[in-house]
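Apart from one protein chain that is not included, each protein chain of the complex appears where it belongs.
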């Protein structure tokens, strides 16, 4: 039963949607019923697979780039107050700038290939990682720092053996948020200029008013996002089973 | 000196930009030099102020909505495993769906007024709050729970007096990320259909190739985002001075 | 009486006649206080009309036809641009498609959400090519395709010859060239049209409103046709970003495609069923449009007036 | 006696299931505590003392057996009591005084009535002047004293104390034990007191429960028949007899080296 509840949530949602479409007689151009979307999804599966793979690839590259850049940045920010004050406004700038507004520049600079999409996915997903990693890295107790210093830990050891493991639970919440954002990032990147990918498919189906296929594309995007999110969550449970957020409360026996 | 370093960061950035424009002879329609942007910013300040206010208003409403909805959701998710499994896939759905793709639907449902922008700002910013609040709420030690339960704390007290304060540092990292996202959200909402707001201004200047004004708009957006971010950060420092991330290490005297 | 009217996009020269009608008091003379609202693409605006958010709006006819075949309760009540202004726009100093033979393999930037994809699909079909024969770069906003061409990421963009081509040239100083799809392949559809919501139209009071609005608009278009420079100037008051030169170029271009052979001598915005049939045939054949058995589902001329479009007492 | 037992443990056991293997913390625990009785538990580290206390408090499920408090089976957290946990567990965001007043706030008692009591307890435990400090500014022993004050402020009928003096110097702990004895003599609360100091157990308790190493079993329950008030430096012969007896029990069960 409890295994089914996530499915239950989705089913309830779909049922409401399907019913709503029929009850309120929602025209197809506005919103097709889920059954129609499902049919299209199956029919057009090869197409969705092709475009989906493109988007997934861009998304993964952007995400990896974000992780690789955000974590050292967070380390820098937490280890030097001056660096923090120097870099944070700029990070904020990149975060706040609407990506849709600057993405055309990427198109100009980097052409229509994969690069601009990867960059948008990167830009959109790196900030939550930086912020959450920074909180995590800062949340080590001063006693723990004392312990590390008395052992003569090098800066690297202090980081790798103490700070990083301490920060993992918070880092992972950034990584999870970033995972969902990177999908959106790849799509926005494709919006700006692409000839393949689910974002491209969205644009085309939208302008052709192929609403069912458009929704099927949205479904495909959601599936990708869900899978990616759960992969990161799985990694989390695997890497930090010791953290209080993952400890199962001893519950056997009578109480 | 150290007071100046955030400014220094921005100045370095601007200097590189200005130099780059001159060195590589970047045509003005591609990217204006910062001095030109600054001039336009000053000249068009009343206009920016007007549109900026519209966007700020939408952004704030969306943000407040996100906070008001995300925190109870996080509470629900952390207090019931079943609710978690029921609701999380749906939250993920709303997070992963590209807002640009569904924003037109909002426009159709809610008209061209403020509502669809507020909704997009809300949708875009609520997820990081949920995730970070959930991690925060879960990070209370089981000993603390024992203490609360032995005092006969009600569910509400357990939440308000124990869990919430414990979660604040993590919650705030979500709130900060969400603050920057809500600006982007309002802009995306305006992209889809508006006749005022900075997002609208972006569209107009963009299609008229008023590049300098477009960049001035981006600057205005950035300023709004920065101010909002720092307001949230100030609130954080004000509300949780006790947390280890805010404690200043005792540093007076010889060492 | 307040009357909101939503345009297809943010302001460009094609919209000048509506501002003329407003500023010269043509709307006021009909007792209308018209609020001209900007839009964000024909698809979205058509949806807004279909869902009664904006009862009357200005959209691309081909987009509207697709909407109708998808069940949108809307129809055209006046077609202002009767030939497609769609053109390849390219740098004059680079490789470009000016002949059919040059199209294959070239990189074409186009915006989704407006008419370009539909028409381009039809065009390619008509000239015996497939979409796959070019490298299409689909972008979400117009600047993207302009930048792509300016920066030689694309060989040409699909845009309105009287709008984007001259404007880019003036704004950037880069010499641009353009070739209309019509000239290349004889492909055309009806273009910009004023549309209304069918349910809204059922109300006699609204019908009267619409009549008055269309009459004043027709008068505005006629006045613009006759007084281009003044129209451009009036338009610039609403859109200060434009120079007189660009505005005039755009107005001139617009005025060159407001009639087809079939509608010569007819009132402005009056459309011919034959043109609708041609448009539908083209779109049905090449762009997956579900044809309507009754072409009257698309349009009506019944709310238009005869020249000189003066208000009734 | 069984009839009037206030706390009753019947063949209680606890097995923890950890990844690295099962741990039997304690077993065959049979113990009756009368109302107003002061019972101390001594036993080697890891023998399940904390576990027993948490099971009595309803904070840890038992693996088998039954526990009743005041006649009712313990199947949820007990609330009509004061607990001193082994760690201080203070709220970082509350001042010292507010940490003590937490007890009052959560129970919706009247702040005005209890604040003087809290201040008095803080003074008794030597924390006067630190009322408005935050926990991280305290020394280890001071933190523990705050948690003792917190357990006492609402004057509960049952006191569970898990090594409350662990981080205290011999000196402070003597003083606080004396205070606790006085309070206990006045109000006759039921008390379950875990300690690792044999003299302390004998000093305070009516009965001392002596446990064996893990898996913890009750080896003996010793009635302490000494007049009250008891003072550490004016104890009769019998006192060292008791402590000696407990020490020898430990030696017999191999806890103390026999050298």
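In this document, chain identifiers A, B, C and D correspond to the written order of the chains, with residue numbering beginning at 1 in each.
We take it that a residue touches a chain if its C-beta (ideal position, glycine included) is under 8 Å from a C-beta of that chain, and two chains touch if they have at least 3 such contacts.
Since this is a predicted model, take the numbers as computed values, not measurements.
Within the set D:76, D:111 or D:132, the residue that contacts the chain not displayed is D:132.
In the complete complex, the hidden chain is touched by one of D:36, D:68 or D:172, namely D:172. Interface residues of chain A with the unshown chain, by the touch rule above, are 141, 143-144, 146-153, 157, 161-162, 165, 240, 242-244, 247.
Contacts to the hidden chain, counted on chain D, fall at residues 16, 18-21, 23, 42-46, 49-50, 86-87, 95, 126, 129-130, 132-134, 137-142, 145, 163, 166-175, 178, 196-198, 213, 231, 250, 255-257, 259.
In the analysis below, only the chains that are shown with their structure count from here on.
Centres computed as Cα averages put chain A at a distance of 49 Å from chain D.
Taking the mean of the C-alpha atoms as each chain's centre, chain A and chain B sit 16 Å apart.
Taken residue by residue, chain C touches two or more other chains at 43, 47, 50-51, 140-141, 143, 147, 150-151, whereas all remaining positions touch fewer. For chain B, the set of residues touching two or more other chains reads 30, 100, 104, 108, 141, 191, 206, 243, 247.
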